[in-house]
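After the structure tokens below, expect a handful of questions from me.
Only one protein chain is missing; all other protein chains are in place.
What follows is subunit A.
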Amino acid sequence: MPIIFEQVTHIYGAGTPFEKEALSAVSFAIPDEAFVGIIGQTGSGKSTLVQHLNGLLKPTRGRIQVGDWQIEPSSRLPAEFRSNVGLVFQYPEHQLFEETVAKDVAFGPRNLGLSEEAALLRAKEALETVGLSYDELKDRSPFHLSGGQMRRVALAGVLAMQSKVLVLDEPTAGLDPAGRKEILEAIYRIHRERKLTTFLVTHSMEEASRYADFLLVMAEGKVVLQGTPAEVFAEEELLRHHALAVPQTVELIQQINASLPGEQQIPVTLFREEELQDYLLHRLRQTRAVIIPE
């Protein structure tokens, strides 16, 4: 679903001493089926932004378009609107509540009006998507799982709703590196398979560069930079100004480039780990052929 923000401003606690402008005149347009990375420091307005996507928050000023839906300050949204956008909050395991894993994951689909059977089928599918065994876990209490498993069950709970837009607010916070990668790979796979429009909020430039094909960089409630990863990483100075860094791959390329002559420079567009790896191996083989003829 294409998503458009036009001059969206959001003010918390308007008219109280705690008034705070969390978003100021944010505008962008996301094409259908894009994978969008939202990067920014804590308190830059990322979470506020994503809560506008499924109508949990309405703009104080401005206009939002999600597919065919319009959200304006005075809009009243029908309940079915929310099923368009699956939103996974930070630490989603804090929302688990059912007696069994199967029931908890099937909660969303049941709310959509599916039959018990159909809902459980969706739960099974969603659990397997995130790499958990339905038969093993279905009757266990979600509160007796490990942290990483709880996170995946919660994620499955949103995936089971099969919405066309998926929004993830720091889905990997507090996980170990292996767990991070697994969850992100699972998300990326669903994104491709179901042709979703996906938003990934993250602190990590590495995560963003790896999966996103469009980046929004936020600071102090504004989108300070947007574009393809290559375009964004080219603005290194601006990123540094907002206390953000380019991904380590880009940094590595820059460091190598500093000692290479002009015609042998490595293109900075190779910020994906595998691509850079292939390229460097290829170059190494070539050079070896020149330097070590034997």
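Quick note on the criterion: contacts are C-beta pairs under 8 Å (C-beta built on N, C-alpha and C of every residue); 3 or more make two chains touch, one makes a residue touch a chain; residues count from 1.
Here is the rule we use: contacts and distances are computed from a predicted model.
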| item | value |
| --- | --- |
| Identity of the absent chain, which is to be given by its UniProt protein name, from "Energy-coupling factor transporter transmembrane protein EcfT", "General L-amino acid transport system permease protein", "Fe-S cluster assembly protein SufB" or "NADH:ubiquinone oxidoreductase subunit L" | "Energy-coupling factor transporter transmembrane protein EcfT" |
| Touching the absent chain when the full complex is considered, from A:102, A:158 or A:244 | A:158 |
| Among A:40, A:108 or A:247, residue touching the chain not depicted | A:108 |
| Omitted-chain contact residue, chosen from A:57, A:120, A:186 or A:212 | A:57 |
| Residue touching the undisplayed chain, where the options are A:9, A:60, A:83 or A:100 | A:83 |
| Interface with the unshown chain - residue positions in subunit A | 12-13, 15-18, 51, 54, 56-57, 79, 82-83, 85-87, 89, 92, 94-97, 107-108, 111-112, 143, 157-158, 161 |
